[in-house]
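Below is the structure I would like to discuss, written out as structure tokens.
A single protein chain has been omitted; all remaining protein chains appear in their positions.
Naming follows writing order (A and B), and every chain is counted from residue 1.
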Amino acid sequence: MIHTDVIIVGGGPAGLCAAYSLVKQGVSVTLFERNSKLGGQLVKQTHKFFGSEKQYAKTRGFDIAAKLIKDLEPYSAFLTIEKNATVLGIYPDKVVTVMKNEAYFKYQCKAIIVSTGAMEKVLAFEQNDLPGIYGAGAVQTLMNVYGVYPGQSIVMVGSGNIGLIVSYQLLQAGVEVKAVIEAASSIGGYKVHASKLRRLGVPILTNTTIKKAHGVDFLTGVETIQLDESWKTIPGTEKTIQCDACCISVGLAPMHQLLSMAGVHMKYIPEFGGIVPIASDTHETSYDGLFVAGDVYGIEEASSAIVEGYLSGLYVSNKLGMKSEEINSQIADFHQQLEYLRSGPFGKKTRQGLEKIKEARNVT
Amino acid sequence: MRIKEHPILELIDKEKIHFFYNGEVMYGQVGDSIAAALHASGIKVLSKSIHLERPRGFYCAIGNCSSCHMTVDGIPNVKTCITELLPGMRVEFQSGKGVLR
Partner (left out) sequence: MLHKTGIPTIEQVKDQFPEQSKLSKPKAIIECYEDIPCNPCETSCPFQAIIIGPDINQQPKVDFDKCTGCTICVTSCPGLAIIVAEVHHPHAIIKIPYEFLPRPQKGEVWHAVNRSGEIVGDANILQTLVSRRQDRTLLVSIQIDSSLVYEVITIRRKHA
């Protein structure tokens, strides 16, 4: 059994920021990342981020990842980073098991932060398994991490911020974006992103969904169909768009599996994208000493994951008995930041989700 | 195909490394995942579904979707989208659930 103060599961923005809050106070942290690189989804974000300076706005995603990793360097004495290390299970008494390089390890700690992030949702349509159909994250990984073209011409399904941003990134790489289609009656993401695409000649088709994919061994085109205001397909509006790639960007779901397996009280909250823990105001779950941060506690923008990460690190240090005026004022500041990030129209889902968490807490 | 130039990213030409795909020599770059190297060489069908044998390609790129399972150096069900390509690797298309040798 290997002992450490705090275990963090997941080295994306939330996990890295949580680690920073802790190691800065001399708490020893072991961070597990199943990938070979830290930074989570930030490493493939080539666009400048929104938010305010405190969340590194106007900095490109991959540069934010590099910054968050660099911020940890001075505290290496307190921090152990295990990459290519998959956490397999969380057991009673804060025992965590890990697989790394085909070997199995057992850890025990005083507190755990789960920041496993999210995974992409899929969309059901005929032939949705054809090669050439990708999740939006995979398209970004191919293009922006490996420098490989996903295809020459693409149809984007979904007009949330990810769909709009990835479409823009595809154009930057030299891929033709034939259309962005959106089942809802209005564009889901920020209109500034939509305008950026539209001025480059990309049509954005609302009330439109994908009916089926064409191709035998590989995608050759997609058939779209229009939807009426009650989301019913309108026969006769089918159109075929030739393309060799199709990108599915229909939202994210929290990666809840470790928490569910550990017996944490969970709840399906659609506003949060799926199954999430019913956590306290200090991000602590029903498992004493197990905290959550980032998309695993409800899908939001990366800026919120960053702030939640810093914040949960501070909550954990409180839990471990570290209390000071400075910690309190930092907590207040991060709270204020989250409040601002969530108070606009795009924060509505998060506000509703948090209300549902509160209600669920009262029930259990 | 690889992206040659990009307005934001610095795509440096990395060292070429060789590997074998179904016994044939192929080339990827240092730092590639196996699936990325195959994709760059035009191999886009990475597996077949177990029951209906429908072709499956690169889908999630985070090791979740199981579409890219291949046999690598004799080990079946390797997640090629998150496994780094190493020189001389023997990558094989896998049928069904794969066979342990």
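Everything below uses one rule, namely that a residue touches a chain if its C-beta (ideal position, glycine included) is under 8 Å from a C-beta of that chain, and two chains touch if they have at least 3 such contacts.
Predicted model, so just to flag it, every value in this text is computed and none were measured.
Which of A:M1, A:A77, A:A103 or A:V192 touches the hidden chain is settled by the complete complex: it is A:V192. Within the set A:I2, A:A57, A:I234 or A:A332, the residue that contacts the chain not displayed is A:A57. Touching the omitted chain from chain B are residues 5-8. Contact residues of chain A toward the unshown chain are 47-53, 57-60, 63, 171-172, 174, 185-187, 190-202, 204, 206, 303, 340-347.
Keep in mind that, in the parts below, only the chains that are shown with their structure count from here on.
Inter-chain spacing, taken between the CA centroids of chain A and chain B, is 25 Å. Listed in rising order, the residues of chain A touching chain B in the complex are 34-36, 46, 60, 119-120, 129-135, 137-138, 141-150, 172-174, 217-218.
The part of chain B that touches chain A in the complex is made up of residues 1-3, 6-9, 11, 31-33, 36, 39-40, 44-46, 49, 54-65, 67, 81-82, 84.
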